[in-house]
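A single protein chain has been omitted from the complex, and every remaining protein chain is retained in its original position.
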Amino acid sequence: GFAKIDYNREVRRGYPEVIYCEGKTPEQVREIALRMYEKGSNVLGTRASLDHFEAVKEVCDKVVYYDEARIISIRTDEIKKTKGVIGVVAAGTSDLPVAEEAAVTAELMGNSVKRIYDVGVAGIHRLISKIDELRSFRVIICIAGMEGALPTVVGGLVACPIIAVPTSVGYGANFHGLSALLAMLNSCSSGVSVVNIDNGFGAAYSASLINKIGE
Amino acid sequence: GFAKIDYNREVRRGYPEVIYCEGKTPEQVREIALRMYEKGSNVLGTRASLDHFEAVKEVCDKVVYYDEARIISIRTDEIKKTKGVIGVVAAGTSDLPVAEEAAVTAELMGNSVKRIYDVGVAGIHRLISKIDELRSFRVIICIAGMEGALPTVVGGLVACPIIAVPTSVGYGANFHGLSALLAMLNSCSSGVSVVNIDNGFGAAYSASLINKIGE
Amino acid sequence: GFAKIDYNREVRRGYPEVIYCEGKTPEQVREIALRMYEKGSNVLGTRASLDHFEAVKEVCDKVVYYDEARIISIRTDEIKKTKGVIGVVAAGTSDLPVAEEAAVTAELMGNSVKRIYDVGVAGIHRLISKIDELRSFRVIICIAGMEGALPTVVGGLVACPIIAVPTSVGYGANFHGLSALLAMLNSCSSGVSVVNIDNGFGAAYSASLINKIGE
Amino acid sequence: GFAKIDYNREVRRGYPEVIYCEGKTPEQVREIALRMYEKGSNVLGTRASLDHFEAVKEVCDKVVYYDEARIISIRTDEIKKTKGVIGVVAAGTSDLPVAEEAAVTAELMGNSVKRIYDVGVAGIHRLISKIDELRSFRVIICIAGMEGALPTVVGGLVACPIIAVPTSVGYGANFHGLSALLAMLNSCSSGVSVVNIDNGFGAAYSASLINKIGE
Amino acid sequence: GFAKIDYNREVRRGYPEVIYCEGKTPEQVREIALRMYEKGSNVLGTRASLDHFEAVKEVCDKVVYYDEARIISIRTDEIKKTKGVIGVVAAGTSDLPVAEEAAVTAELMGNSVKRIYDVGVAGIHRLISKIDELRSFRVIICIAGMEGALPTVVGGLVACPIIAVPTSVGYGANFHGLSALLAMLNSCSSGVSVVNIDNGFGAAYSASLINKIGE
Amino acid sequence: GFAKIDYNREVRRGYPEVIYCEGKTPEQVREIALRMYEKGSNVLGTRASLDHFEAVKEVCDKVVYYDEARIISIRTDEIKKTKGVIGVVAAGTSDLPVAEEAAVTAELMGNSVKRIYDVGVAGIHRLISKIDELRSFRVIICIAGMEGALPTVVGGLVACPIIAVPTSVGYGANFHGLSALLAMLNSCSSGVSVVNIDNGFGAAYSASLINKIGE
Amino acid sequence: GFAKIDYNREVRRGYPEVIYCEGKTPEQVREIALRMYEKGSNVLGTRASLDHFEAVKEVCDKVVYYDEARIISIRTDEIKKTKGVIGVVAAGTSDLPVAEEAAVTAELMGNSVKRIYDVGVAGIHRLISKIDELRSFRVIICIAGMEGALPTVVGGLVACPIIAVPTSVGYGANFHGLSALLAMLNSCSSGVSVVNIDNGFGAAYSASLINKIGE
Partner (left out) sequence: GFAKIDYNREVRRGYPEVIYCEGKTPEQVREIALRMYEKGSNVLGTRASLDHFEAVKEVCDKVVYYDEARIISIRTDEIKKTKGVIGVVAAGTSDLPVAEEAAVTAELMGNSVKRIYDVGVAGIHRLISKIDELRSFRVIICIAGMEGALPTVVGGLVACPIIAVPTSVGYGANFHGLSALLAMLNSCSSGVSVVNIDNGFGAAYSASLINKIGE
């Protein structure tokens, strides 16, 4: 068939294969989701449109759609919550879809999550007023578009690892997220590592692996 | 000859032509400097090496060399100082040559200048402890390499115009200053405009024009 | 909530937060506008579509839409005009939307503005015939696409600071404004600083800060 | 002075400021190192040449030089070792300097480190023969130039977080490390985050923060 | 007329001209196809939409449409099959359209083809379980998007030539296939050569020329 | 108003201003065309859509639309033809729109034009069979997309100047015409100069200036 | 041997093959020059170092070296001069080597040449004072680095064809001449075509072909 699902991934990696829905037809997503579900696996699909969701809904009504995050999920078990908290810190209102992709993924992977949104560095007091909360996290996902300065400033304030997510928010010399990506890769704060532009999912996956070290 | 000096520039623009020494031979720089000096003009040369300086020194011993700034200057008159102050704010020790090019140019153009160096955003308290001084400037030149976040943070703290200078300090995905340049062009702080990578001179020229509006 | 409005910005920066509407839903813009308006603040939204305007109109009929500039505005007070004038100089007819974003923003921020449009350097006499007017401005916003030569030529004629705005007008090796952006950053005229491609708003903000130094 | 050392960094971040020696004169590095050392701080300098080392040696003979890693270090206390181990996995012999920068940094920050070098994916059996060791690490630093495939393959085999470091090893369409950087950012393995090209130091810093969560 | 069909190409190159349908109107494709068919030539059209197919169908009902591959074909003779087999190996489900363009082209050019899909390197056991089959091919077409690691790993396992096809599957720093393209050009496995992004057709053409050397 | 038509251009340059219609509203184009027409000028508009044409048609029914070339034209005088001939040589069927923009522009500027289409270098005999005709031209416009090799090969066969036009035809690593543009700028044939991607108009304008030197 | 000299080129193209010396050893250049000279051909070598010159000098003392232009020449006949004049117009003193490469090449190809140097657009009166001379040329070579605006302004003033040469003069966002190259390709003046960065030779070759149409 068209898909060789990696059923063994949970054994190797601690988490089953995740469906990247973009570029797949609703039919393809439905079939993959169903096959995984029937094997007893939790199902997580990212970049899912309403069409993807509805196709899966036809065969499994336990499926849930998180529209801002563009995520579909089928659970076969209860989600447990970690004691350690992942902070999801985002710079602007326009970064929200990426932030939600990160936050929902982290929650579905069993993490306690705290959202701190719209605290971009152009009004630094917004960030500094949150300093105690920032210092309480075990790992931080830090999301920003445009000049991508947020992880550098946060990185100077806390002692936990930071996963930075550049977003494609902006225009012109932003070049679809390149400005934020390069800024984050060149952060003069140490302890910052970076994932692909708009990749909230990947940041959450890394953050979850890190967070669980402390459980 | 090889150079058509724009003697009229001072009339039109308020400041004589400035010699960009890079890529010119010491002999060419000497001749241009001499012709301007003999016309009674102040002489300013940027990106000057010691060789350029020494060539000019042979014909005019009033010439001064600012080595960190890589600037040569011959004055025919006293430098007056403005009441308004230009702040030259730089992120890291490695940005110093660009910062000095800006500061010395601004001083030679008759401005009062205040230097605030090594206040990068990875240790934001260094910047915040300077907040009153930052707010006292009429215009700020803000210099940073790597992720280029400094002008955005400063821009959120003050009400004066900011000229941002990206530097080529860094490596890898810094791409010789591209990361800082793009970050500054995409600043989410308003009131920030940008000059070329490492162009301390250009920033000082703009800042000087702005500062003198208030005299 | 999704937006932490920076109410304190007017105190720090002399002007309230501006809403960047692109990528926000009409509902989000309406809510932010309303909250700001209810706090007694003037409201300015850029990159606003008709949908954004109409959503705000539902809750506040004082809102005005500038369609060429794509700006929405709610005023709680009279706009005062500066004595110093900002010149908005644009190269071609196709640069008009960016020029209007700049001109309207500057006016709403309380500046006297004079528009000089379609004076691209391919017919230099058009520009030179305006030389006295160009020399009367306190600061110039200079807008051009394609080869982006206009700020360099204007910069050689006047003694005031220039804010250059590259536009994405053009095709092929224009690369969505990159040609004009690079040209402006490399201007051989001094006193030119640059904002992001198509960022008429940012240019006006900087120009306004500069203009008010002289009041 | 030219440097405002961030003495407070250890309090905030758990580790003192690190000196980035590239672009600093030996005299500047000597002075910064000395000032930190006299404050009782451990000193770590990256991208240090022999000249930097010798300048510091003049004032402090406890300084040690790791030449392959290009690191200088002055210790004021014993290095403790973590129970958890950081794996430093590198693709080719030419990636060694970056790998050593990572490994030595991690050790100086108090981590147990295990090096696995020259296990590039063109001979995948070399990697697979190490699978048990790979699965024993708490966090992996994964270093590769050229096509940068190593973190993706390793990422498919283990359940711990991976910090990927692209190197500038290669030529032509490698574009000084861009090929490896883009490959790592686009990894189809989850749990991989990325630092700047050749930034062994940054990877070790992140890995150390992660590793210590488990102590 | 608008097209000078290269009827002589089959003599020189062993295969008639192939119609690249993208950017041609249905009418243009119909006319070219008809003229070739009437000359007794097999007709192959790539990047064909349903519209192209239907236009040709009107004048020649022997035309066949391979929709996943986006190929149209008119045969005037039987397709013979080679003894040697071309392996078409693809990394992910989303690479399917490119893989099918390659597989169908190769079949229509008279080759035996074996498809191995969804064996990306993030789950390397899927690939290794196919090792005997991989070693049975005379030439392999290897297709991958994102980090483009597949040809490097396959290249380390087999002794036959590999034609690598980067796909535009991905987002962000994938830059429309650039990440996979650069990765493949910089493969540390020898024996890998590369065609344009998404160019399944070109890979099949090269593979067919190679495969027929062994017949 | 929004447009300052450069009526004087015909005096200076031998040809009136040409309207670049892309990005202008039909109303703007109509007004500019009408004002020029009423001044007695010939009118030429490039990148004109049917909408632009119809808007002009409403006020002036002498207007003609060349749809493949996307050109509108209003003539106030007879077009004379030069003795010298401009050759318009294009590589593939898909390059036709650009080739027609060039050919029609050249004709409307009073030149004799000969079209030679679909003679790409993959079937070099097609080109060589035209060698006498190629050598009869006074100037050649040479149009190609993809690898952009045509001007180099033609340049090796003829003794007249060549204006090369890269087209955006292709996909993937073509990067919207960049491959052809770079190839043409780096041609190892001398006597080849280049205009912007898809700029048939500009090539015709240059060719016309050259051709008329010989009349 | 290593070189297949194209002796027939003069017949086909009106001018013998020209030696591009960069990347060739002095011995290779000497041998090629000698073989051409012995066949009775004029010899022209560009990008020649003093070493190349001296190697040729050993076997042929008629060779001449133009050091600013980096050209070597052996003449077997008198150079005739055209009636029509090629104007070589350069923006800044630093563009001189490229301008001289163009001017000397044009002269050696038998053209009358007039140099107008250091007339960059930042002091537009310098250019306008030359307007009659500019209008007397049959073709203009226009050379500029940095923002590359000169050909656009000149193009608006004259009716002859212009060959634009971007130079690599500048720094930072100049990207080794990219800024000037893009600016020239996007010129809003018509009648401007472009050659490679720093390619004074190529510009002169095209200009010579054009100039001779009028003889």
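Note that the chains are named A, B, C, D, E, F and G in the order they appear, and that numbering of residues resets to 1 at the start of each chain.
Rule of thumb we're sticking to: a residue touches a chain if its C-beta (ideal position, glycine included) is under 8 Å from a C-beta of that chain, and two chains touch if they have at least 3 such contacts.
Keep in mind the model is a prediction, meaning the values are calculated, not measured.
*Asks:* Shown chains touched by the missing chain?
*Replies:* So, spelled out: the chain left out of view touches D, E, F, G.
*Asks:* Out of F:60, F:121 or F:159, which is the one that touches the chain we can't see?
*Replies:* Missing-chain contact among the listed residues: F:121.
*Asks:* Among D:36, D:72, D:169 or D:183, which residue is in contact with the omitted chain in the full complex?
*Replies:* Hidden-chain contact among the options goes to D:169.
*Asks:* I need the residue numbers on chain D that touch the omitted chain, in ascending order.
*Replies:* 93-94, 96, 117-119, 122-123, 125-126, 169, 171-174
*Asks:* Need a quick check: the contact residues on chain E for the chain that isn't drawn.
*Replies:* On the side of chain E, residues 12-15, 18, 84, 138-139, 156-161, 163, 181, 185-186, 190-197, 201-203, 205-206, 209-210, 213-214 touch the unshown chain.
*Asks:* Tell me, which residues in chain F touch the chain that this view leaves out?
*Replies:* Touching the chain left out of view, chain F contributes residues 91-92, 120-124, 128, 146-149, 152-153, 155-157, 170, 172-175, 178-180, 182-189.
The rule is short, and it goes like this: only the chains that are shown with their structure count from here on.
*Asks:* Given the pairs B-D, B-C or A-D, which one repeats the contacts seen at A-C for over half of the pairs?
*Replies:* B-D
*Asks:* Roughly how far is chain C from chain E, centre to centre by C-alpha average, rounded to an integer in Å?
*Replies:* Centre-to-centre distance between chain C and chain E: 50 Å.
*Asks:* Quick check: how many Å separate the C-alpha centres of chain E and chain F?
*Replies:* Centre separation, chain E to chain F: 35 Å.
*Asks:* Find every residue in chain E that makes contact with two or more other chains and list them.
*Replies:* Answer for chain E, listing residues that touch two or more other chains: 122-123, 172-174, 178.
*Asks:* Which chains are in touch, pair by pair?
*Replies:* Listed in label order, the chain pairs in contact are A-B, A-C, A-D, A-E, B-C, B-D, B-G, C-F, C-G, D-E, E-F, F-G.
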